[in-house]
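Every protein chain of the complex appears in place save one, which is left out.
Then we have chain A:
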Amino acid sequence: MNARKLIPLTLFWGARLGLGVLGIAGLGLVISSVTAGSSKPLYQMDAKGLPLIPAEQQVVQRADRLQNPEAVIPPQCYTDTQGQFNPCYTCHQSHEFFKGQTARFNVMNDGSLQGSYEFSDVGVKNHWRNLFEDNQAFIAAISDKAIMDYIAQDNYSSLAGRLKAEGFEGYIPDLKNFAYPEQAFDSDGLAKDGSAWVAFNYKPLPSTFWPTNGNTDDVLIRLPVHFQNLNGVFNRDIYFLNLSLVEMSIKQKQFLDIPPSDETQLRADIDGDGELRGVVTKLAWRSSFFGDAADKATAILQYPLGTEFLHSVRYIGLSGDGEIVTPPRMKELRYMKKHRQLSAGQLKARYIAESVEKDGGELPYYPYTKANGFSNNYGWSLIAWIEDSAGELRQQSYEENLFCMGCHSTVGATIDQTFSFARKQDGVKGWRYLDLRGMPDAPALGQQDGEIAQYLEWVNGGDEFRENQEMLASWFTSEGQLDKKRLKGMDVYQLITPSATRAMALNKAYLKVVREQSYIYGRDAVLKPVKNVLAEVDPETQTPLQESKRRINWDIRLNWPKEAQ
């Protein structure tokens, strides 16, 4: 029983209701957990063998208040780096243009925030209390079968109908069978239902998004209708050509391999050789898009106006063969759309404004509407849905949605506010639903070592908090040194997926957060209280990360080996 939450709840309601019914009930619960001792699970179970958390112990959020005004600072930012371990570089980046890199639109240039703990007065307190929970009892109460049955349920398909019925004015999920990716997409990742969503294969960003740390996930992209069509009719070749141009834009590539496309039929010089010569498999960078988007100029490092992303975050599924797979149930469904194209100058002005506000110790501000979620101040709107206590997807609250800004607004590593599409496998190979098997541990652009290998080395662990014991056991010696020999020949799947046992434990641990609805206190799957994390930062005394351990000019894009293409 979560005594820590119960006692204050009881005090509060006892005071307000003068020991009314709820107060007594609360007291009663406290008494029973105290007498029984803390290790014995005291959960009522539902018919599916999963623990229930009573309504009065669930988190209910106030409509006009935030428990954490700095919800944009995720739990990982409170890692105790001990001055030397750096998981921060994957988000906080500066790209000094003089290092031969292109000037970028993202000029947040916050690489100096790596391990600096430069928080506002609100941010110095770690509000992510779920990091300190011991969930062993809750986990022990759930059988593997019960959790497997739970995650095998499709909680996605009913969402669209429910949103329509309530008159929701924003994006309504329009992809059939998304709970079952093998049914939803063809072998090139194109949605079979004509919605034009396209799944792509990318390398998950280190390390919260590694399955071994709690989630499977996927990302889909969609361009506006005129990018899909030729003369008003959907044209698959045109669409993939335009998608490929967007990929080249984000990756700053001059050439990219594409599915076979017929130059004469499409009446376009696709490979840039000055002639129309039939079927080609190479696309050259050009000044404008194809098909009905021929009047749209291309531009580097940015998505076209109207680009959408759909991204599901899921439990860790297990196939019959014991493989880690994406299960049907979604923890979250996240959607973002580029609703405004800002020029480099406008973006620069906004990044400067944000930097001035941060210098002034101000708290973050993002416009919010119920229909569109948050505008991230840089041209994108983000909205998301998350499981209610029964597992049905509901719209995230203001504070839960605010969390998205931490990655998709206020950091310097992103390219046009996103990570995953920049990390897609190059070209044709990357146009399919996520599959980490056989994916090489490609190095980040400009680096030598495999990206995962390098992360393990720089962080000295397999997660930001260096507490994933399975990763430590797999890749580190008993003295805690990374054993690079063990990494040789491993593909991404082998490197970052958990064992079946661990997967089940993580799934069960997360269910507690669902049943409590305590997302605003942290949505990581926590098995035991995290040790290498700070509850409170004292800016005067906290040891920042050593200068020599900061990694700037690190690129989220990857140098995929030729064999992978």
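A few notes on this one:
As a convention for this text, a contact is a pair of C-beta atoms (placed from the backbone, for glycine too) under 8 Å apart; a residue touches a chain by one contact, two chains touch by 3 or more; residues count from 1.
What we mean here is this: contacts and distances are computed from a predicted model.
Per the UniProt record, the chain missing from the shown structure is "Cell surface protein", taken from the list "Cell surface protein", "Pyruvate dehydrogenase E1 component subunit alpha", "Sugar ABC transporter permease" or "Putative molibdopterin-dependent oxidoreductase YjgC".
Although one chain is not drawn, the whole complex shows that of A:Leu42, A:Leu66 or A:Ala160 it is A:Leu66 that touches it.
Here one chain is not drawn; of A:Pro51, A:Pro181 or A:Pro224, the residue touching it is A:Pro224.
Across A:Ala152, A:Leu305, A:Ala500 or A:Leu534, the residue that sits in touch with the chain not pictured is A:Leu305.
Interface note for the absent chain: among A:Ser158, A:Thr369, A:Thr501 or A:Gln546, the touching residue is A:Thr369. Although one chain is not drawn, its touching partners on chain A can still be listed: residues 5, 8-9, 11-13, 22, 55-56, 58-62, 64-67, 69, 96-103, 121-122, 169-170, 224-225, 248-249, 252-254, 285-287, 297-300, 305-306, 337, 339-341, 343-346, 348-349, 357, 360-363, 365-372, 375, 377, 381, 398, 520.
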